[in-house]
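For this view, one protein chain was removed and the others were kept in their places.
Let's look at subunit A:
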Amino acid sequence: MANLTIEDNFPAGIRVLVIDDDRTSLHVVCMMLESCGYKVTKCTSGKEGLEMLRQEGQFDIVLTDVHMPDMDGFQLLEHVGLEMDLPVVMLSVDSSHENVVKGLKHGACDYLIKPVQREELEKIGEHVITWRRANAGIFDD
């Protein structure tokens, strides 16, 4: 099930969906991801993002802001966890310990505090590899 050829192409093959209602932040994060070689799709709404994710096979990883008006990052995380098999990284200007713990407890594979550095974003490809390796066993009955 796991597409291990992604490692040969790493990171150029990795398709990222970035969801953030703040267009400034979205623009900067997406530019950083593109400069790392990722293939990036932007979205400004949690609900729209979820619809895009429901069309299977388009993305390898999701980056989502936490505080958004229509659907917050935690709700999105819950939906992705229930409906799909995708790693989720949370982004927020809010560095409160309780939110970071909440995110990680609910299955986010990372929680990045804004302003996010390019070096942090460079590593998200590794989450894809780790996630697929971790989940390969579950589906290989």
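The rule we apply is simple: a contact is a pair of C-beta atoms (placed from the backbone, for glycine too) under 8 Å apart; a residue touches a chain by one contact, two chains touch by 3 or more; residues count from 1.
Basically, contacts and distances are computed from a predicted model.
Between the listed names "glutathione transferase", "Histidine-containing phosphotransfer protein", "F-box and leucine-rich repeat protein 4" or "Mitotic checkpoint protein BUB3", the UniProt record for the complex's undisplayed chain reads "Histidine-containing phosphotransfer protein".
Contact with the chain that does not appear here is found for just one residue of A:Ala12, A:Met31, A:Leu104 or A:Ala134, A:Met31. The chain not displayed touches subunit A at residues 21-25, 27-29, 31-32, 35, 65, 67, 92-94, 114-115, 117-118.
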